[in-house]
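Only one protein chain is missing from this complex, and each of the others stays in its spot.
Every chain is named by a letter (A and B) in the order it is written, and numbering of its residues begins at 1.
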Amino acid sequence: MQTSAVPRLELTGITKRFPGVLANDNVGFAVKPGEIHALLGENGAGKSTLVKMIYGIMQPDAGEIRWNGQAITVANPKAARKLGIGMVFQHFSLFDAMTVLENIALGLDTRVPQRELEAKIRAVMQQYGLLLDPHRTVSTLSVGERQRIEIVRALLLNPSLLIMDEPTSVLTPQEVEQLFVVLRKLASEGCSILYISHKLHEIKALCDTATILRGGKLVDTCDPKVETSRSMAEKMIGAGLKEIRKPAGRSFGQERLIVNRLNLPGIGPFGITLSDITFTARAGEIFGIAGVAGNGQNALLLALSGEAPSSDADAISVDGARVGRLTAKQRRLKGMASVPEERNGHAAVPDFSLSDNTILTARDRLGMVQGGLINSGAARTYAGEVITSFAVKAQGPGSLAGSLSGGNLQKYIMGREIMQKPGVLVVSQPTWGVDAGAAAAIHQALVDLAAQGSAIVVISQDLDELLSLCDTLAVINGGRLSKPMQVAGADIHEIGLLMGGLHGTGTDSHTGAGGTRAVSS
Amino acid sequence: MTPEFLVAIVFAIVLVATPILLAGLGELVVEKAGVLNLGVEGMMLIGAVTGFAVTSLSGSPYLGVLAAAVAGALVSMIFAVLTLTLSANQVATGLALTIFGGGFSALAGKAFLGKTVVAFTQLFPTELATHPIWRVIFGYSPLVYFSLFMCAAIAWFLRRTRAGLILRAVGENDLSAHSIGYSVIGVRYMAVAFGGAMAGVAGSMFSLVLTPIWAEGLTAGRGWIALALVVFSAWKPFRLLLGAYIFGAVMTLEVHAKAAGGVFSALPSEFWAALPYLATIIVLVVISLRRSSSGAPACLGRPFIPPA
Partner (left out) sequence: MQFRLEKRPKPSQAALYLAPALSVLLTMLVGALLFSALGYDGIGAVLEIFTRPITNPLKWQDLGVKAAPLIIIAVGLSIAYRANVWNIGAEGQYVAGALGGTAVVLLTMKMQGPWILPTMLVCGVLAGMALAAIPAFLKTRFEVNEILTTLMLNYAIVQLLYYLLRTSWKDPMAFGFPRTSLFTASQSLPYLWPGTILHWGVPIALTVAMIAFFVMGRSVFGFQVRVVGSAPNAARHGGFSANGTVWLVMLVSGGLAGLAGVLEAAGPFRQLVPAFPTGYGFTAIIVAFLGRLNPFGCVIAGLVLAISYVGGEVAQTTLGLPSAATGIFQGMLLFFLLAGDVFVRYRIRSTSARVAGGAT
């Protein structure tokens, strides 16, 4: 680490306004050369907006950006790259049907002959220990491997500032360690790193400085090695850090959901095949399923919800009833509800009103259909009840689902299912992309539902969420489920290994059941 | 079955196949960029009438073909503005273009009904071009050689050039291409214009080569077959070439069957007329059975709205 007077990047008074929201309010901080600087804040705090302005995707309304002491305007991403700013996005800009080499070529601003490019890529990969086969098609790669493509793309520019946007949300604990090795090496060579995250323990492990944002404003710039996780969390979330209130001394009732050797062939050209999935969830229990994206979570949700029924009636039982071959409609009548990962387009129809969206899943269980005709009054009433009970910020039951913010729509969907009083509830990624307030409300609602005697299954890529919420945990990898374990006293390291498929570090590619090696689940 | 007879069959197949190949190549590029333009038939008709009109007025078929290309590209811009800038539904807009093209060409062509032009059928010197055997290689219209050249050129462009890579990327994942910094809409505009030009040239082949006259609805649904061929070819130019020639063979089958005699000549002419369309359906089913993934550009038909 060098001590240099001139910061590599300095922001002063950055302000950015969108219709209805002040995304960044007079934010400023400085990043030294060779420093690993964290940008900390929960969803909606303004981190992404800030970083988009550094990378030239948008322009600030006010304030100044200084690069190596010079005031500059970053007109567009190309200009940013020219300056030496590289960025690895949270949502990758990759092309599934093309090879690694083609993807990297597309990320460059100038044409480089193929052989030369391949040589350069191999050199970079060698230097930083990032292993990839340049001729593999991206669709066959795991998420961790795809991220490496993005990193190599950025490194080819010889950046002096590398921005990483929530890089670890899709990695196993072992892959996270590998990433840190790469980042530390870069920093030691003088490259500054701007590391955006909301994962406190990672920031404490990796970063030299942390700038904390909340609600668009700068809260503090501090040293994460000195601060405690709790103090940083409080700055990030604000006063009144709520703990989830779990009733003390809970006991679990009888088994409400029994999944016994569930098999499902992969759907689509890159689908993951589910093999021998076995677990149970008892009344009052919250059962978590952890795993890295692309290991069969989607397939599992479809198999449980009834959208992909099995040929074996005994594979799934709800309160004793064999529902393995029943459709989603029929399973709902037996008391099983589900919430898929994608809220817009799967769990809800964005172009329909909130009221119409209740008809989607609640019509049979709550008697909204008489003689083939829909009782829209009943639907509207129910929608109103959900909005009120779950504090959904919407203009009314007539608002379009697509007009709600992510957190509010997620609260609405959760409320729609929870208020039907299901005996078994299966949810996938319940708080993905949702602000902390809504996330807390959703978590509390799940805990309350369990306390009333329902069995809940939570499928999530966020290990922290599962550890705080669940009683029992299993890991899904390549379409297979590990043995369930108690959360209290679970070994994170072991969980990480299970997530990585016991291949350890994820340096070889994932091979799922049946030899399918692909990502989309 | 003399050699001359075989040559005549091959010659007929090539002539029938070429307009489909030309239009198909254009649409292949458009679809590779992620856009579905169903207006091929309409653009072909406009190309046909424009090519004929300009050739008739100027006396030069080269000028006529050029004008047909320009006309096709221009009219495709209506489609482009609606679907790319205004994000209108691509299926409906393509259909509207076909209906409009049919009507417009009928109206504009009215003044040219009954006229004739010199057919645009020869490139090589007369001895070679009309030789009963060698004409199988040298006897075609310049448009035929153009179509073969374009097939190779497009294959090279898509596979080997950076511009082709960007075009494929735009059709694969428009959001990713946009975040990297490419102009999705710009690339698609150019692709649509190219498709329009090719369709225009394809149409001109009807009025300048196949029958050197203009008549309403001259293209008789060949534009739709070109669309089916693009799917058949899995968006690969050389497979499109193969498909076009296979279809050319199917379409000229009636003549061959009649000449061959026997049971085939007893089939009604309506059957032969319907055969290409039925064959298209069968081909589409066969493709669906064969491949697990069709190889279609992932963004095909989806409008692109730049995120905020």
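Convention: a contact is a pair of C-beta atoms (placed from the backbone, for glycine too) under 8 Å apart; a residue touches a chain by one contact, two chains touch by 3 or more.
Please read all numbers here as calculations on a predicted model, not as lab measurements.
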For the chain omitted from this view, which of the shown chains does it touch?
-> A, B
Touch with the missing chain holds, among B:Thr161, B:Thr211 or B:Ser288, for B:Ser288
Among B:Leu6, B:Val91 or B:Ile137, choose the residue that contacts the chain missing from this document, as touch is defined above.
-> B:Val91
Check the options A:Ala348, A:Leu366, A:Ala436 or A:Val458 and report the residue that touches the missing chain.
-> A:Ala348
Pick from B:Ala12, B:Leu63 or B:Ala106: which residue touches the chain that isn't shown?
-> B:Ala106
Of B:Val7, B:Leu22, B:Leu38 or B:Cys299, the residue in touch with the unshown chain = B:Leu38
Touching residues (missing chain, whole complex) on chain A = 57-59, 73, 75-77, 305-307, 327-330, 332, 338, 340, 342, 345-352, 356, 359-361, 363-364, 369, 372-374, 399-400, 402-403
What residue numbers in chain B mark contact with the hidden partner chain?
-> 38, 42, 78, 81-82, 86-89, 91-93, 95-108, 110-111, 178, 181, 216-217, 221, 224, 227-228, 231, 268, 270-271, 273-274, 277-278, 280-281, 284-285, 288-289, 305-306, 308
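Everything that follows uses one rule, which is that only the chains that are shown with their structure count from here on.
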Measure off the straight-line distance from the CA centroid of chain A to the CA centroid of chain B, and report it in whole Å.
-> 46
Chain A partner contacts - residues on chain B that touch it in the complex | 162, 165-166, 168-169, 172-173, 175-177, 179-182, 292-293, 298, 308
Can you name the residues of chain A that touch chain B in the complex?
-> 18, 57, 76-78, 89, 92-98, 102, 105-107, 109, 111, 269
